[in-house]
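Here the complex is missing one protein chain, while the rest keep their positions.
Labels A and B are assigned to the chains in the order they are written; within every chain, residues are numbered from 1.
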Amino acid sequence: MLSARHLPILAFIAVVIGVQFLAQLTGKEFFLTQLTMTAYYSLVIVGLCVLMGFAGQISLGHAGFFAIGGYTSAVLTTLDLMPQRERTFIALLVKLKVIGVRPDLYGGTVLTIHPWIACLIAILLTIVIAYAIGIPVLRLKGHYLAMATLGFGTIIYSIVLGTQRFGAADGISNVPPFQLLPGLSVSGASGARIQNYYVAWGLVVVAMVLLGNLIDSRVGRALRSIHSAEDAASAMGVDTARYKLNAFILSSVLAAIAGVFLTHFNGSIGPSQASIMKSVRYVAIVAVGGMASLWGTLLMGSILNFLSLRGYFGIFDDAVFGGILILIMLFSPEGILRFNLIGIAKQFLHRVQGSKDAA
Amino acid sequence: MVLLDVRNISKRFGGLQAVKAVSFVVEQGMIKAVIGPNGAGKTTLFNLLSGFLLPDTGTILFNGEPIHGRPPYQAAARGLARTFQHIKLFSQMTALENVMVGCHVWSRAGFLAGMLHLPRTWQEEREIRESAHDLMDFFGVASLADIEATSLSYGQQRAVELARACAAEPTMLLLDEPAAGLNMRETADIARLILKIRDRGVTVLIVEHDMSLVMNISDEIIVLSYGEKIADAKPGSIQKNPDVVRVYLGEDDA
Partner (left out) sequence: MFIELFLQYLVAGLTYGTIYAIVGIGFNIIYNTTGIINFAQGEFVMLGGMTAVTLYGFMPLPAAILGAVLITMVIGALIEITFIRWLVKPTVVRMIIITIGISILVREAALCLWGEGVRSLPYFSGNEITALAIGEVRVSPQVLWTLGVCTVIVILLNIFFRFTMLGREMRACAANRDAAALCGIPTKNMVTLSFILSAGIGALAGCVVSPITYTQYNIGTGLAIKGFTVAILGGLGNSMAAVAAGFILGILESFSIWVMPTAYKDAIAISILLVILFVRPSGLFGNREMLRLKEF
């Protein structure tokens, strides 16, 4: 059953476990928190990689989907329905265990929607929005597609920043833990650090397996053919509009799931998660990792995000990602793993030669 | 039996009437060619037939069913495959993978099945792979299977593109200038391949400039000039047709 193609995944799992033990041994357990956050961001990034690198559709607004997932689950799990508990509909939902009583931060009790339900609703909402936005947007190409996705991201940002219900500039906090199974919860509790680390990276492993399978399958080939020569793909019977849309929805659902889980982990979410800079960051990382390389993107994403979260870039955080974008696009658009120093040197020499000849 | 029935097709681009009231039929099992000087409307005609352009007027019936105005992927699903004048192989994919994409029309594994790598897809993947290998064999390029498609030589790319189009198991194949950019030997090879394709039961409609190819293998020839059909007959008659001669060679300055 196991073959060579499973090697990267197994190696990856080994690394994940290894890093955790290393952190334990060196007494740097607090690294686990940032590593967990890094995992969730990686989820967004590998999804985006499939969309941009394989299906060839640029998206400058993916932070918007992260925000849709995170905010939906935040709002639903902090919405106190206690004042309405007498209403028949609410009572019915309590019976169905859709909403439940839980303690809040101040020792009282609130009646809120169960995180599992909130998560499901968030995912469904994302699918609906991605579908609605995707159909018109994916008909566009090039600059127009980029701008439309940028516009989408900005609208989401404006909405979450400007609406009181979503906490405006402060965002939503006091988001409760997400109990996945009895004893396993996604939360920021320091005692649960190790659990959360494995939940997060577990999700990443699952995503990598699923996406890796997809790339190697008939659909993966179809997506790559769309990226390479859309006309020819269409002539070969590929329903390009539908495939682009599905890839778009898939990547947005991944982003939303990341949003849901990270919100529960952090216990809060703010408008900065929907900002353009976040979207640009995701794009930068996909570009650096090599647009069409899942593992490369995962690797670069993990490293860069971890460094950023640890604060190594200081106040130059945004500038670093901007700079990375430029450098990669100028010198190595195939990504850093295919960095061709000789090729670049040759190109440079050619140009110098060329201008000398012209003179 | 009439496979392709084109009636009164017209297409205008702003001030240019690219195709004007063109009608013709293609019978099953034949090789029919469309020729004409540059700008006669041949590629526009192909784009209309394969769904890349919407006709202004007229209808196109394939196997008795209308296909005009339908998106290209539907034409392929119905058995009408095509190649392109400027070869459009998929870059960053091997030659084999290119041909495997050709198998898309008759395979079914979707997103979910792909992601979960369901057992029912294993058989299908195997069939796709074998089918692609067989086709590459048929076209004599089996040894190039794992090479990145766009790094092959022009003649080899042409063969791979043909294999890809045939992978869709089409009833009819539209070949857009298959001999473009090929030297004499390669053109003869392509001619032989097209005949082999026809022998497997595929009807062929080919746009071409190379007269030797056209005259040698076509059963019938259509001549276009400035968007209009000016002749539709067997190769022998076409050669003797004064209108055709005039369109290609110009008027006699007497």
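As a convention for this text, a contact is a pair of C-beta atoms (placed from the backbone, for glycine too) under 8 Å apart; a residue touches a chain by one contact, two chains touch by 3 or more.
Only a predicted model underlies this, so the values are computations on that prediction, with no experimental measurement involved.
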What shown chains does the left-out chain touch?
A
Which residue of A:I9, A:V98, A:L125 or A:L161 touches the chain not shown here
A:L161
Which of these touches the unseen chain: A:I99, A:L150 or A:V260?
A:L150
Please give every residue of chain A in contact with the chain that is not shown.
58, 60, 136-137, 139-144, 146-148, 150-152, 154-155, 158-159, 161-163, 168, 276-277, 280, 283-284, 287, 316, 318-319, 321-326, 329-330, 333, 347, 351
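Heads up, the rule we're going with is that only the chains that are shown with their structure count from here on.
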So, what's the distance in Å between the C-alpha centres of chain B and chain A?
42
Residue numbers of chain A touching chain B in their complex, please.
210-211, 213-214, 217-222, 224-225, 228-229, 231-241, 246, 250, 292
For the complex, which residues does chain B have touching chain A?
50-52, 71-73, 75-77, 81-82, 84, 88-93, 97-98, 100-102, 104-105, 107, 109-111, 113-117, 121, 124-125, 128, 164-165, 168
